[in-house]
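Taking it in order: structure first as structure tokens, then the write-up.
The complex appears here without one of its protein chains, the remainder shown in place.
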Amino acid sequence: MPLVLPLLLAVLLFCLGVYGVLARRNAITMLMSFELMLNAVNLNLVAFDAWRLDGLATGQTLAVFVITLAAAEIGLGLAIVLLLFRGHGHVDADAARDLVEQDGGIPAADGAGTAAGRTAVEKGAAS
Amino acid sequence: MTTALFSIAGAVAIAAAVLVVTSRRIVHAALWLVVALGAVAGCFGALHAEFVALVQILVYVGAIVVLVLFALMLTKAPTNPLPALTTRRSPFAAIVAGVLALLLGTGVVIAFGNEKIEPVPAGSATDVGTAVFRIWVLPFEVLSVLLLAALIGAIVLSQRKLSERSDRLSSSGKED
Amino acid sequence: MSTLLIALLAVPALTAMVLWVLPVSFADRVAAVVGSVISGLVLVGSVWLWIDYLRPADGPGTLVGFETAPRTLPGKLYPFAETDLEWIPPLDVRFHIAVDSISIPLIMLTALLVFLCCLYSLRITPRIGRTRSLIALLLVIETGVIGTFSAVDLVLFFLFFEVVLIPMWLVIDIWGDEHDAAGRRRAATTFVLMTVLGSAVMLLGFLLIHRQAGTFDLEVLGNNPVAGGRGVPLAAAILVALGLAVKMPLWPLHIWLPDAHAKAPTVGSVLLAGLLLKLGSYGLIRILLPVLPEATTTIAPYLGGFSTVAIIAGSLACFAQTDVKRLIAYSSVGHMGFIGLGIATMSPEGLSGALFANIAHGLITGLLFFLAGAIKDRHDTSDLRTIGRALNARLPRISGLLVFASLASLGLPGLAGFWGEMLALLGAYRPADSLPRTTFLVFMVIAGLGTVLTAAYFLRLIRNLCQGDPAEYPTTAFAVDLSRIELLTWTPLVALTVVLGLAPWLLLDYWNFV
């Protein structure tokens, strides 16, 4: 089996993940895209392990570790998403702009962001 | 044989992944994620990494996706298709991702275009087990600590009262 | 190792720290007393250093006379009271301090002015209060200035140079003109930004020197100057001169000066004009001339030209000022122009003139700013039109002192201001052989006319402020003429102005350049 096959697969998966992270509005789908990217990495690890055959199974071990990390990451990530939801009433990453640079450098009051978020969610619910 | 298997699994993974990032229904996207992850597990299998493939299915499909679905549920994600599931930047993001793919793909092909993976006689679960508990035991333990920390972190984050936050915000607003 | 010199550096800084550590309830007045005592000690120490320097090496004896004084190259260091320690070996930076006849008088001037400022603060403080911090900052400035005057390592020089800036920025920003918060902030910011930019440029020049010569040590560099008047040495010379010219300040880099002086509190203006400007001219004499002699020859005509323009432009600008502190600030531009011209001539006369003018300008402008501050305190404004005229009738003693200081500042022979200007002009009449003489003759004539302009605007000041019909400007009941603390503070300045004017050899003998 040519090595480029899994590697190209990994590249495609990774870039789909990148696209998902950059383009998806919903924070949870962003997290899902992260998983795709992690999987691409895992694929690389495993493929190189199978190619090099160092006898220590380094790639596979690391892949397992990465899977563990991914579990931890998704746990924390979802906790944050939930917090976002509780704070803003939506999980729209695009609308979560509390860190925006205001005039005079003062962060936006919470109300404005929340209202905007709510309308977005209501719109989503309505459609 | 393995190549064919790998190619089929890979094709499935790609297709599912595309659906994950484009599906207009969030829940569908999560379910497509299951497919994609499963297909990747198949790829692992084709690469004779049965243990990783199993862990993949167990952890990802069994735990992570379930978590994601729970999260979708908790955030009251609608099941109907949403018109604006992607941002306005999505074409731009697609271009960026495409360029990145082109770049990485070219790099990979140039670097490893002629390399071949030799077929492996037997499974590698024993090797992995030996490696993890012999050579990688310290990272392994550190990882457990990390998991614990993540656990505590997740709890702390989700236990946080909203009122504290708004209080802090309003008080900081007064200061300004 | 010289304990005395290190003590001169360390004592003010440590005192400043102690003052900050003390609780807020600690009375301001006590802080002023502490500051006066400490800076008085520093003054005594610096005078002791000078006497020590004049004494021959073999034990106590008489002071050396004119004949035995070391004949030095312009600005080259002949170290005395040297301390040379490893500091940052990887960067080739050493803690190397030493003094000589050029720097000790400046150190004495520093100690004197800071002492007088602390003494002045015993009774008269800015309305904003927080005298304790002010005194502490003054002491930090003292450390920085003395350090700059005694640093032998270029990086150390830069470091002390920078140490001065931030406290002065705070002094202007916090204790500045209480009627104009925005103005004083702007002035402070302009000051700190321009001077920091200048010193950054200067540091770049230092790095180029290091690249060319492989050392930051002025003593080594003085013995093996960087040769060549083109390429890297020229670039280094331009950068160093530019950086120091901002500080000096040379036209057209002077724009920070009038605002900073006008908005600073009295003690701030005194130190700013009396000391901080000297850092620039001292750096030119100490670093530019001995280290980069050939490159300096290349840029000297331009330096002289800009100095001459500074003399004329600074004097002319004084005519149109309506604020007494701004006027005096602009007069500094003109006077520093004379110093720049003296340095640019690269001749012994010009350099001695520049050095003498440094000291004299410190004394006279210090006195002028004290007086301007006193007038401002009494009228709550420094605007000439609001203050009115006929100060001779309202505040006769202060007015008399103002006339004296103005006359000294316009370079009256017999007072300290004369010798520096005279020698700078003499230097321009006979510049170094490598310089174009005709150019400098033109500079001399223009600068000579500049002295007339200087006289004219000071007389205008006297006419518009001191003289006039007292009937139109009645005496205000509360205005007190010359308080005791003011008398005490200003007497040394007046006395030294007269003494140095009548006996210039007290300093000139020790700057006997070949």
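We just call them A, B and C in the order they show up, numbering each chain from 1.
Here, a contact is a pair of C-beta atoms (placed from the backbone, for glycine too) under 8 Å apart; a residue touches a chain by one contact, two chains touch by 3 or more.
Here is the rule we go by: contacts and distances are computed from a predicted model.
J.: For the chain omitted from this view, which of "NADH-quinone oxidoreductase subunit L", "Urea transport system ATP-binding protein", "Membrane bound protein complex subunit mbxF" or "Nitric oxide reductase subunit B" is its UniProt protein name?
T.: The UniProt record for the chain left out of view names it "NADH-quinone oxidoreductase subunit L".
J.: Over the full complex, note down every shown chain the hidden chain is touching.
T.: A, B, C
J.: Of the residues C:V163, C:L275 or C:A313, I need the one that contacts the missing chain.
T.: In the full complex, the listed residue that touches the missing chain is C:A313.
J.: Looking at the whole complex, which of C:F80, C:F157 or C:Y429 touches the chain that is not displayed?
T.: C:Y429
J.: Where the complex has a chain not shown, which of C:L22, C:V220 or C:L459 is the residue touching it?
T.: Counting the whole complex, the residue in contact with the absent chain is C:L459.
J.: In the complete assembly, which of C:G231, C:P413 or C:P474 touches the absent chain?
T.: C:P413
J.: In the whole complex, what residues of chain B lie against the chain that is missing from view?
T.: Spelled out for chain B, the touching residues are 87, 89, 92-93, 96, 99-100, 103.
J.: Using the document's contact rule, name the residues of chain A that touch the chain not shown here.
T.: Interface residues of chain A facing the absent chain: 18, 21-23, 30, 93-94, 96-101, 108.
J.: Which parts of chain C are in contact with the chain that was left out?
T.: 66, 190, 193-194, 252, 254-256, 258, 313, 316-321, 347-349, 351-353, 390, 392, 400, 403, 407, 412-414, 418, 422-423, 425-426, 429-430, 444-445, 448-449, 451-453, 455-456, 459-460, 463, 466-471, 502, 504-505, 508-509, 511-514
Definition applied: only the chains that are shown with their structure count from here on.
J.: Quick one: label the inter-chain contact graph as line, ring, star, complete or other.
T.: Per interface graph, the chains form some other shape.
J.: Distance from the CA centroid of chain A to that of chain B, rounded to the nearest Å?
T.: Between these chains, centre-to-centre, one finds 8 Å.
J.: How big is the gap, in whole Å, between where the Cα atoms of chain A centre and where those of chain C centre?
T.: Chain centroid spacing, chain A to chain C, equals 62 Å.
J.: Touching chain B in the complex: which residues of chain A?
T.: On the chain A side, the touching residues are 1-9, 11-20, 22-26, 28-29, 31-33, 35-36, 39, 42-43, 46-47, 49-51, 53, 55-58, 60-61, 63-65, 67-76, 78-83, 85-87, 90-91, 94, 106-107, 109-110, 124-125, 127.
J.: For the complex, which residues does chain B have touching chain A?
T.: The contact residues of chain B facing chain A are 2-3, 6-7, 10, 13-14, 17-18, 20-21, 26, 29-30, 33, 36-37, 40, 43-44, 46-49, 51-52, 55-56, 59-60, 63-64, 67-68, 70-72, 74-75, 77-78, 80, 82-87, 89-90, 93-94, 96-98, 100-101, 104-105, 108-109, 112-113, 115-120, 124, 127-128, 130-132, 135-136, 139-140, 143, 146-147, 149-151, 153-155, 157-158, 160, 162, 165-166, 169-170, 172-173, 176.
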